[in-house]
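One chain of protein is taken out of this complex; the other chains stay put.
By letter and in written order, the chains are A, B and C; residue numbering begins at 1 in each of them.
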Amino acid sequence: MVMAENGKHYLKKITEHHLFLPLVCLAVVLLANVIKTPNFFQVSINNGILYGYVVDVVNRSSELLILAVGMTLVTAASGGQDISVGSVMAVSGAVCCQVLSGGQVSVNSFQNPFLLAVLAALAAAALCGAFNGLLVSKINIPPMVATLILYTAGRGIAQLVTNGQITYVRVDAYKLAGGYIPGCPVPTPVFIAIGIVVLVSIILKKTTLRLYIESVGINGSASRLVGLNSTRIKFISYVICGLLAGVAGIVASSRIYSADANNIGIYLEMDAILAVALGGNLLGGGKFSLAGSVIGAFTIQALTTTLYAMNVAADQLPVYKAIVVIIIVTLQSPVFRKFIALTLPAGRKPMKPAEAEEEVQ
Amino acid sequence: GGTSGGDAAAPPEDDANALIVVGFSQVGAESDWRTANTQSMKDTFVEANGYKLIFDDAQQKQENQITAIRNFIQQEVDYIVLAPVTETGWDTVLQEAKDAGIPVIIVDRMIDVSDDSLYTAWVGSDFRQEGDKAAAWIVENFKDKDPVNIVHIQGTIGSSAQIGRTAGLEDAVAKNSNLKIIAQQSGEFTQAKGQEVMESVLKQNDKIDVVYCENDNEAFGVIDALEAAGKTYGRDGDIKIISFDATNAGLTDTLAGKINYNVECNPLHGPRVEKIIKQLESGGTPDKKAYVDEAAFDATTITQADIDARSY
Amino acid sequence: MKAGEKTMEDRIVLSMRSINKAFPGVKALKNVDFTLRSGEIHALMGENGAGKSTLIKVLTGVYEADSGEIRIAGEDRPASIHSPQAAQEKGISTVYQEITLCPNLTVAENLFLGREPRKAGFIDWKTMNRKSEELLTGLDIHVSPTKQLDGCSIAVQQMIAIARAVDMQCRVLILDEPTSSLDDEEVGKLFSLMRRLKEQNVGIIFVTHFLEQVYAVSDRITVLRNGALVGEFMTQDLPRLQLVAKMMGKDFDDLAEIRNAHEKRKEFDETPVIEAENLGRRGSIKPFDLTAHKGEVMGFTGLLGSGRSELVRAIYGADKADNGTLKIKGKTVRINAPLDAMKKGMAYLPEDRKRDGIIADLSVRENIIIALQAKRGMFRPMSRKEAEEFTDRYIDLLQIKTASRETPLRSLSGGNQQKVIIGRWLLTNPEYLILDEPTRGIDVGTKTEIQKLILSLADEGMSVAFISSEVEEMLRTCSRMAVLRDGEKVGELSGADLTQEKIMKTIAGGEHGNG
Partner (left out) sequence: MKTLNDRKHMSGTTFLLIITIGLFVVMYAAGMIAFAEGGFAKPQMFLNLFISNAGLIVIACGLTLVMITGGIDISVGSVTALVCMAVAYQMEVNHMSAYGAIFIALGIGLAFGIVQGFLVAYLDIQPFIVTLAGLFLGRGLTSMISTEMISIKNEVFLSWAKFKIFLPFGSVNKKGIFQPAYIYPTVIIALLVVVAMVILLRYTKFGRRVYAVGGNQQSAMMMGLNVRRTKMQAYVLNGFLVGLGGFLFGLNSCAGFVEQAKWLEMDAISSAVIGGTLLTGGVGNPIGTLFGVLIKGTISSLITTQGTLSSWWVRIALSALLCFFIVLQSVIVSRNKKAR
């Protein structure tokens, strides 16, 4: 009897955890594959590397995951989204390749040290982030419009850097970041993505950044009066976001060992925003969950890979994506859950709290 | 690449009046091919040759091109050169150009208008023919095999190049019972997507004979995916790779034997257009349609000289 | 309907039976019954977090009760009120505790939103503005109807909310702490209005923490404690002390004569904590001089909108002063942002709790530690344990009623939110503490506690600036008072001059020149 009670209590605790639904959604998307693609979860070592759909999901979601981390911070702090991340990826990739190629269109050996190229790329990306941050925090331009500027200009800048060409760096060492370290069966991007998530989590744990960001995102005016510099905090979050986009850009360009200004990271900004939302985060800012965004990113990539595995034509893919997204967010919507709780007779639980937005006097 | 031709210092006033003003509306700068195409125009219509080029980049948006043409009309340019984003939807604005008495020359993609007199001439590639060439190569090389399993990596769905090149292959498949498309998916003309799609295809299909990629970038991605999966491909391997565009990088891979057959898509339209304008200036009537010459390169016959001749 | 005598029963306009409402961690209402009769003013009393606002929100459809029924006179079946709109349609008009108006609309629109006067189907702005003007002048509120609402002070907004509710033809009028930011004059106006409505047989539910006000207007009192009904009483049958005892569940020595207990210091030998010279801000506050000493409580008084809040905001740097100098303990300082002021030992409890105070989604713990944490900086986060200790200390000290330390602040009752914010500032251990309406919405018991706390802090050497719309409260605690009129400091009173009468005279403009 007591055991059962405990069990129930435990179950309730799990189902009410904020990551419960995002995780369920991810699981459902993954499991849906088993029907059509029985070997979906099969992982083998092939040619010295891990091989299988699941590996693809994890590998391919790396850039998205890195972006989603930055997007989460920006969203929480400014209540808006950075839609320029895809373009910033292109800038970073372009700078990296251009430094490595020393200005030539295609090279077979590094013309400059790799480290220099990476630093230059990250600096360029951070600068882009700083530009966005300046417009948003200092000049008070709504994030979406402020970042729209680099969203359009970014790819132009990238092309300017590469002179309108695709710059190829056909050096094996450059493929490491987007490929495999010899002898290691796990793709490198996975390590980079994990590294970024861990690093950001540590920063959030060891400093007060999380508290500051959430506070500024919830009530800017009150935050100012308790001594927080909301301008600086927003600015920092944009710089971090830019920097992370830069990392993602290097990974993406390393995957194709070239700087394709027009295509690196294209449409990824929307997926990153979607990842944040699917992770149960509010796009209006405030409290956030990094783990949620990570799960969201996996969900989106799992969905894409699934649809490829099911041979859905690329141009029709958005239709299915849209439908799945709507189903997921509907399941997560508090109104819908309340409705379910009311109609399911079994749910003799205490009333759900009034909707999150309701304010108490 | 090079520096743009239009940046030169302004010539004396009286000279300016003598210059032929050409308004060129370009699709954008979405690929190396496009950049080479733009450069060709800029190099041709320089003031040294007696032209003033007004260049507009439409950023891949048709509505921008329509706006640009209206703008050219108000600027009273002598000729409008249009590299259309789409084949369709030019009736209204070309009518306006016609009303204003400005000849319009179409380059690259063909346009589909209700009245042919809305444009003066067309210069461009025949994507369908490109597709046919590539398909013919497959038919020729796999005469004795049945079935021939083809993986078809398409371009961006709806683009002219995709439509023409896909039609070429599909037509051949319909005519030759041994050819079989076992997977068809769009790689959106990019290396990254090409790789991602190919990875997925490889997990479902073991027996692949040909991968038909609709441009070089997709082919690079496919090569990466095959490499990772430990498959042999190209001139000396099991899987044959077909590609289009024949850019410098693409030909390099063809020479290296990674791509078996690469069909050219020539971006150098500038001189052709100039020829038409010269004809018009001297009162002649140019041909309504002019295809640019396009070759195809086979990995077994290509030489370094072919690559060196290629600037883009 | 029969004229003449009515029985009690048919005068009932509204009754609530066995209302239950639970939030996660708290049972906000436990089997509460409530009855309202027409033509009565019915006070709803209880400590902070007793469930008053929740009961009101259940009645007006903001929350749905877990169980219980609401009956409205003239209807056979229990009323189903699922939204404030439905409540309005049934003739229930409400002024909520936190002002619920639209900041982006004009005063006139806020008054007439949803019932705009129209001509040929289109909104008639002219009539709307004229009617607003009339309505506002009738209530003696002088504000242009075309002014955008967020440019009005809280008190004015409160009056507008009242005007809106009153102007709607209603059977039931609910006023949840309408007087918390009004001063005596406005309160007087409100009362005469309430009496007028009472004569028109409107049933009025009135929530307040001011006992005098309850006894001044109400006919009947319902007391809630911890979400449960204590009882319904006729006002004349329930002496003050008993009412307080019923609210608190224990005997309480009403408003102990704090004033006598505390010995006011007159002499200050040390250098003043704060010296302002010619400090001012264009367009809001005329240049003023001010000194504040260690261990004193200095009050700021004036009429509504006289600029008390703006004056202290200028000192704290919440709005940057554009001329004059500020010295702290003899040293001239430049304050560019609140953090500078905090580092120099100041703390500022803002007047507008909802806009400038609470960080609604953060937990009670985070809200309490945030100011101290901001002062310490980004790289010195306090440990979880430390934070919890601090939180517990202030939950105890201020008797904050919350389900847990981790409850989001938004789900606390208004008064308890206020206490959290007081705790936040006390935690920073300031030398100069600015309190703008600190006791707004706080129940009698705690209010006295807070006043005592202020005095004991002063005894320990803190200098306190205190603003309250309740002059009584200030007289009790302050040793000196600055008087403001129209954004100008017009006088300073201390010692024997500290009487209601003298203050009134100074406000009206009289003998006391600026020192």
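Operating definition for what follows: a contact is a pair of C-beta atoms (placed from the backbone, for glycine too) under 8 Å apart; a residue touches a chain by one contact, two chains touch by 3 or more.
Computed from a predicted model, the values in this text were never measured in an experiment.
The absent chain, not drawn in this view, touches the displayed chains A, B, C throughout the complex. Here the missing chain is touched by one residue of B:57, B:171 or B:298, and it is B:57. Of the listed positions C:29, C:43, C:62 or C:276, the one in contact with the omitted chain in the full complex is C:62.
Only one of B:114, B:177 or B:282 touches the absent chain when the whole complex is considered: B:114. Interface with the hidden chain, as seen from chain A, comprises residues 79-81, 135, 139-142, 144-146, 148-153, 155-160, 164, 270, 273-274, 277, 282-284, 315-323, 325-326, 329-330, 333-336, 355, 357-359.
Where chain B meets the chain that is not shown, the touching residues are 4, 6-7, 23, 26, 28-29, 35, 38, 42, 53-57, 59-64, 66-68, 70-71, 74-76, 85-92, 95, 100, 112-114, 156-160, 163. Although one chain is not displayed, chain C still touches it through residues 60, 62, 83-85, 87-88, 94, 96, 99-106, 109, 113-114, 116, 118, 121-123, 125, 140, 142-144, 146-148, 151, 156, 164, 185, 283-284, 303-305, 307, 486-487.
Definition applied: only the chains that are shown with their structure count from here on.
Put simply, the C-alpha centre of chain A and that of chain C have 44 angstrom between them.
Centre-to-centre spacing of chain B and chain C amounts to 72 Å, using the average Cα coordinate of each chain. Shared interface positions of chain B, i.e. residues touching 2 or more other chains, are not present.
Shared interface positions of chain C, defined as residues touching 2 or more other chains, are absent. Residue ranges of chain A in contact with chain B, taken from their complex: 37, 39, 46-47, 49, 51-53, 56, 60, 105-106, 159, 163-166, 168, 179-180, 252, 255-256, 258, 260, 262-264, 266, 305, 308-309, 311, 313-315.
Looking at the complex, you find that chain A touches chain C at residues 206-209, 211-212, 214-215, 218-219, 221-229, 286-287, 350-351, 353-354, 358-361.
Within the complex, the chain B residues that touch chain A are 1, 29-32, 35, 154, 157-158, 183-193, 195-197, 199-200, 203-204, 217, 220-221, 224, 228-230, 248-249, 252, 312.
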